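Excluded from the complex is one protein chain; the other protein chains are retained at their positions.
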Amino acid sequence: MFVFLLTDLFFYIIILTLLSYILYVRKTPDLLETWSYVFKNKTGALSVLVLSFFMIIALSDSIHFKNKVYDENNKKYTYTSEISSLLDIILLPIHENSEKSYSSPFSSKLYSKETVKIDKDIDKRVYPKLKYKGNHNLYSEKNIQNIFITIIISFVKTLFICFIMYLIIFYKTLFKNFKKITTYFLRNKFIYLSFFIILLIFISLYDLSIQYYVLGTDKVGEDVLYKSIKSIRTGILIGTLTTIVMLPFAIFLGIFAGYIGGFVDDIIQYIYTTLNSIPSVLLIASAILMLQVYMANNPIDFENVYERADLRLFFLCMILGLTSWTGLCRLLRGESMKLREIEYVQASQTFGLSKVSIIIRHIIPNIMHIVIITVVLDFSALVLAEAVLSYVNIGVDPTTYSWGNMINAARLEMSREPIVWWSLFAAFLFMFILVLFANLFSDAVRDAFDPRANKNYE
Amino acid sequence: MFNYHKYIIIACIIFLKGCSDKPLNNPYSDNLNNLKNVYYSSFQERPKHLDPARSYSSNEYAFIAQIYEPLYQYHYLKKPYELIPLTAAEMPEIIYLDDKFNETTLNKKIYYTKYIIKIKQGVLYQDHPAFYKKDNEYFYHNLNDDQLKNIDTLKDFKYESTRELTSDDYIYQIKRLADYKNHSPISGVMSEYIFGFDDFKNKINKKSELNYKKRIKFIQSTNIQGIEKINKYKFSIIIKNQYPQFIYWLAMPFFSPMPWEADSFYMQENLIKKNITLNWFPVGTGPFRLIENNPNLRMVLDYNKNFRGEVYPSLNDKIIDKKLISSNSVKAVPFIDKAIFSLEKEQIPRWNKFLQGYYDSSGIASDNYDQAVSLSNSGDIKLTEELKAKGIHLNTATAASTYYIGFNMLDPVVGGKESKARYLRQAITLAIDYDEYISIFANGRGIVAQSPIPPGIFGYQDGKKSYNKTIYKKVDNSLVKKNIVKAKDLLKKAGYVNGLDQKTGKPLVLYFEATGSGADTYAFLNWLRKQFKKIDIQLVTRVTDYNRFQEKMINGTGQIFQWGWNADYPDPENFLFLLYSKNGKVKYGGENASNYSNYEFDKLFLRMKNMKNTKKRKELIENMLTIIQNDSPWVWGFHPKSFSLSHSWLENVESNLMANNTLKYKKINNNIRHDKISKWNKPDFTLLHILFIIFLIFIFSVLLTIRKKEKEKAYD
Amino acid sequence: MIKYILKRLVYIIPILIGVNLLTFALFFVVNSPDEIARLHLGNKRVTQEQIYAWNEERGYNNPLFYNNSEKGLDAIQKTIFYEKSLKLFLFDFGVSDSGRDIKYDIQQRMWPSLAIALPSLIVGVLINITFALFFVFFRSTYVDYFGVIICVALMSISSLFYIIGGQYLISKLLHLVPISGYAHGYDAVKFLILPVIISVIYGIGSGTRWYRSLFLEEIEKDYVKTAKSKGLSESSVLFNHVFKNALIPILTGIVVILPLLFLGSLIVESFFGIPGLGSYTIDAIQSQDFAIVRAMVFLGTILYIVGLILTDISYTLVDPRVRLK
Partner (left out) sequence: MNKLLSVKDLCLTIKSKENQKVLKNISFDIHKSEIVSLIGESGSGKSLTALSIIRLLEKSCKIKSGKIIFLNKNLLSLEERDMRDIRKEDISMIFQEPMRSLNPVMSIFEQLRESYPKKNKIDIKKNIISDLVSVGINDADRVINLYPHQLSGGMKQRVMIAMAIACKPKLLIADEPTTSLDVTIQKQVLDLLVELREKLNMAILFITHDLAVASQVSDKIIVLKDGKIIEENNAKEFFKLPKNSYSKSLLESSVYNRQFFNNQFNSENDILSVQNLKVFYQEKKSFFGNNSSLLKAVDDVSLSIKPGMTHAIAGESGSGKTTIAKAIMGLTNITSGKIKICDKDILNMNNSEIRSFRKNYQMIFQDPFSSLNPRMRIGAIIKEGLCFLKPEIDNRTISSILEDVIDKVGLSIDSLNKYPHQFSGGQRQRIAIARVLVLNPKLLICDEPTSSLDVTVQKQVLDLLLNIQEKTKISYLFISHDIKLISNFSDTISIMHKGRIVEHGITSDIINNSKNSYTKKLLKSVPQIIN
């Protein structure tokens, strides 16, 4: 039975808008041209690829079901309030059972010694073996071999998958003009190669983490890799949902202020100056507190932990959105002021078009590039912000998987000796990859859309 | 090019000169060598109040217990804990009175108890401007602006003076407890006990309009019926009927002396503006005085030169006619001249600084534990090799406190007297594996609780012959927890089969109230959900901030919650009253957060309360425990063990969890400290060198390209 | 000029009022005074009368906006809004919920914050400019290309990693500086080194990129060609012409945040245990000390606006084209 969490719905909306935008772009040549800049730029293309992989994961993690249990005496299945996502089901072999406590990456033993009774009254302190995974001694030949073999196998798998895809794409022209296809491949070998590599990484990670804890386990013995993968959704949601919240404010207020001007302009300026001048952390903090009161006062609305966490995440996005629309608003105001004077707008004024229709027909299409640039830029900033907020305890719900929470926990682990570095590392790695490629992407986009950006890399 | 070379080479030389071997990471402004006889430690959150009438938390006691001296103190070395006189000359003389205030005996009905307390003579307060008199006028008691001109903290007052401690000061303090303006947390409790405390409270509360001077006069002039000044060094307290534990209260900082001068000094408006208040600058008779109070950075205690001196106790001390005689009287405390406590909010720095030797002692956060100590099966604890090598000592003690998961007995599902709910509770009690909890979250720093009463307290169930029958069973005389199967059929009895309610067929969902602070919250809640999953119960955790949580407790809207209790004094009464129905949180706003009420239990409680620690009392307690263990309104959690590590140069470290005023016993061996610190903290410059080389490469690359550009031609 | 500044100062007032109302709403809608009282009286043995006393002491027992029990001006003045919000306009921050005088605390804690923020700003800007010039010098070569990518990489790391990593490496492994702590006077230096370094490194990525783009923008301009046609050398064109122009946005960019430096940085301060306004704010948030948070919000707002005004003024100073009316 499907469950739709609030954020899920919004995330679907985002995906849909994304797709429709792509279709729109495909229809309009000039946009297509500008976007083609993004893909011409190697880093741009790569980042699009990686981000879409992340997106897919996030999406598969946003499709939720209720779990079933069998009820003997009523002889039928009933649904528990436990919720799991498509991703959980895919990754079931990785996370279904968890160890007692810490264990380091690829290790076969727990990280801390325990006392075991050898017999009646002799006991010894040893590193106990892991229950479920990594049942090899890491440093033995056998194990290295095993890892190697696993990777080889997944390499083959990847090849196979790619071949299938290839068949699907080119089944028409498969044998006719083989030459053409090969040349086509050679022309964009970079992108296809990187696609292959990414796929390989994913698959081999999956295969490995069935046998090992690739990134170790955390305090309660949960697979850190799984945690970090689950966190992707949170990160991406915060990055995207927030913009969804902020865009309407920014766009409409910005345009009205800029295009209509006068008194409206003064008011809107007043509003965003006021909002701007409050330190955002304080604003967010107090808003989160308010949220907690709300939840405390009517607990019935939040049947299970997921919905609670989800709602909190949602509100966090709302709040971030409400505090972050001012910057874009200011930009758009300036731009639409410029557009107001530009000649094609005046031309359509001479046709006596109403303000609204001018805004829709002329202004909005011509400020969209700014919107896109800002949205892409903000994305990475927001992902980073989440971590910091969680540090101040005003971030996402402590029960949500998020890199912020992982880092927060890792603060203690860092002071252990020998230190537990892997959760921090995992959080770092995933966050870094996502944000890095988001940034690279935003660069590419800016170069493509911003006339003033310098396109002359090497 | 050569001129560049010259500069670079010079730079290199200067740079390399800069490297040396003396420690650079000393976190104090003072130089290492003159850390003579100074004790270094840290505090995690800044104390809110240093007013003895008000402060009621261990992190505040850490300071004021060194400064203020109540009448009695706990013997530093003796276990079980035992009270000895501090400023009192001897243990109090106790007289039982009947309703006519005539002396009577124990076997008759007792209405009142009278404590006659005699204090030492010649005890002096620390030097303080409040005491300074100029031609019989208190010089600083009505400050004008030019007196205050360049006064920023207490040190800036030029003149100081002292005076002798008298019984008035104690009486005055007890009155302060009654004054609501001081927000004393125990004024409520005291009005139950001290005779006439309540009337005084009402009197003083009516006088809210008086300005502070008049107020002080008023307080001095009006008396509490039950309290009588006999002479300068002697006074008596009358408490309603009988309350043997009262003596413990007298050992708490609430009952330290407070000179009225201090009050009238600190009450001055223009001082309050400068944050100079009694709440921040204590005035005491103790071995130390607070000379720097910057709760944002550090607190500095300095030796109080007016301190009368005290001898270091030893185990073969005996109390001869109620006076403590120490075996050898040379060891005059305090040994250290100065103690510096630095604010340290974050885990990581605190632990690392301790390892680097910049803190003399440290509690262990559970996460440093693997590094610190290793647990052998027999439960006794040893230091790991590397710490032994550093010469670090470990001392452990079980705190007189307990952590538990409580069920709200008013809740329709888990609460109530009927058996259905009771079975459910028992099942949960079985399911939650506190051994695992301790090993994961407290890393073994604790022992699983059988009952509310922790070890070291009279009536503790050591698990040898008396133990919790509902949870444990004896298998060849070692305790074994009953297994999950048992729990499941308890659930069946309660009417739930694998997590589904038999009547409705709905899954059973329980709610846990958590306070979402700290990095561990997530891990803990996750663990807890697993525990409930074992018996197919779904647990919904509601995370809120602390005062939401409080609110829920008070309205009784919570269902399951985790809480803890630190003993005020080492007596079973102080734990069992947590389940006494008259302390119900919802009804009476007391401390019985699970709102448990059981007639039998209450009856026994009232009888047990006023008894001495006799065989009889033991039995009563046993019965009470069996009742609650059967009803199990709590999941009996664990009693935390407190570990503290201390460096080899710190001497006389004993763990005594009741005594707060232990700073005076500590002793520092400075030479060892100095050597070790400089050994442990040799700076390492390799990184800097590497960076420097990279920097050079940059420079050269630029220079080269400049030359290249100069030679450029136009052709492609 | 003066006239303009005065006008701007007048312009502050409506904004401050707005901010004031907003924060007031936020804070007194969220928690009722009783809860605050309970929080601050500690968690053992809190009775209702104590709560009442506490509220009375801090004037939280008054009604929010209008006091029916009083008459005349008191009806307005004996309200939480008047006591807690309007008084801010007179810089009367009042007493914190834990009973300390806020104004005094702010005065005390301002300077440590500044002691980190200012050096990190200055050093940061210098370093960024150097790197930016370096990349511009190698513009449209691979040095530049990879330089930019490295910048992006640096930008993509959360500040928390920098701090934790920095502490671990520099203080724990290399023993070069104290892990945390603070001292007044010159002793502060050794405590400030690490935080400053970290905040500088954190800034490098974005800063360098920004400055680089500024420089490149200027280099495209025509006057550069003119200067070259005069036969000036690359470097003198870069420094005498491009630099002068690029400096305008850089300077004004600095000026705008200059006042905000007093507020300090939340994370760094609380990690390094520096008693600045940053950690003050964090503590206030975590202990829900609304009095302090209100005060900080107000302060932040004022400083922000002052920053804006300073920016305008600085424009007139560095850019001959701009004249204020």
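Read from first to last, the chains carry the letters A, B and C; within each, the first residue is number 1.
The rule we apply is simple: contacts are C-beta pairs under 8 Å (C-beta built on N, C-alpha and C of every residue); 3 or more make two chains touch, one makes a residue touch a chain.
Because the structure is a prediction, the values reported are computed rather than measured.
Chemist: Since one chain is left out of the picture, which of the remaining chains does it touch in the full complex?
Modeler: Answer for the hidden chain's contacts among shown chains: A, B, C.
Chemist: Which of C:Asn61, C:Asn245 or C:Gln286 sits in contact with the chain that's absent?
Modeler: C:Asn245
Chemist: Who touches the missing chain here, B:Asp135, B:Glu209 or B:Glu710?
Modeler: Once the missing chain is taken into account, the touching residue is B:Glu710.
Chemist: Where does subunit B touch the missing chain, residue by residue?
Modeler: Listed in rising order, the touching residues are 709-716.
Chemist: Over the whole complex, note the residues of subunit C touching the chain we left out.
Modeler: 7, 10-11, 140, 221-223, 225-233, 240-241, 244-245, 248, 318-321, 325
Chemist: Using the document's contact rule, name the residues of subunit A that touch the chain not shown here.
Modeler: 28-31, 266, 342-344, 346-353, 357, 361-362, 365-366, 456
What we mean here is this: only the chains that are shown with their structure count from here on.
Chemist: Would you mind checking which chain's C-alpha centre is most distant from the centre of subunit B?
Modeler: A
Chemist: Can you compute the centre-to-centre distance for subunit A and subunit C, using the mean CA position of each chain? Integer Å is fine.
Modeler: 29
Chemist: Just curious, how far off is subunit C from subunit B if you go by their C-alpha centres, in Å?
Modeler: Between these chains, centre-to-centre, one finds 36 Å.
Chemist: By the touch rule stated above, which residues of subunit B touch at least two different other chains?
Modeler: Within subunit B, residues 346, 348, 352, 517, 545, 548, 551 contact more than one other chain.
Chemist: Could you pull out the residues of subunit C that touch at least 2 other chains?
Modeler: 31, 164, 286, 288
Chemist: In the complex of these two chains, what residues of subunit C are touching subunit B?
Modeler: Its residues touching subunit B are 31, 35-36, 38-50, 53-54, 57, 98-101, 104-105, 108-109, 134, 137-138, 164, 167, 169, 171-185, 187, 190-191, 234-235, 270-273, 275, 279-280, 286, 288.
Chemist: Would you mind writing out the residues of subunit A in touch with subunit C in their complex?
Modeler: Residue positions touching the partner: 43, 270, 273-274, 276-279, 281-283, 285-287, 289-290, 293, 380, 384, 387-388, 391-394, 407, 410-411, 414, 419, 424, 428, 431-432, 435-436, 438-440, 443, 452-454, 456-458.
Chemist: Which stretch or stretches of subunit B touch subunit A in the complex?
Modeler: These residues of subunit B touch subunit A: 346-348, 351-352, 365, 367-368, 370-371, 374-377, 436, 439-440, 497-500, 502, 505-507, 509, 511, 516-517, 519-523, 525-527, 529-530, 536, 538, 540-545, 548, 551-552, 557.
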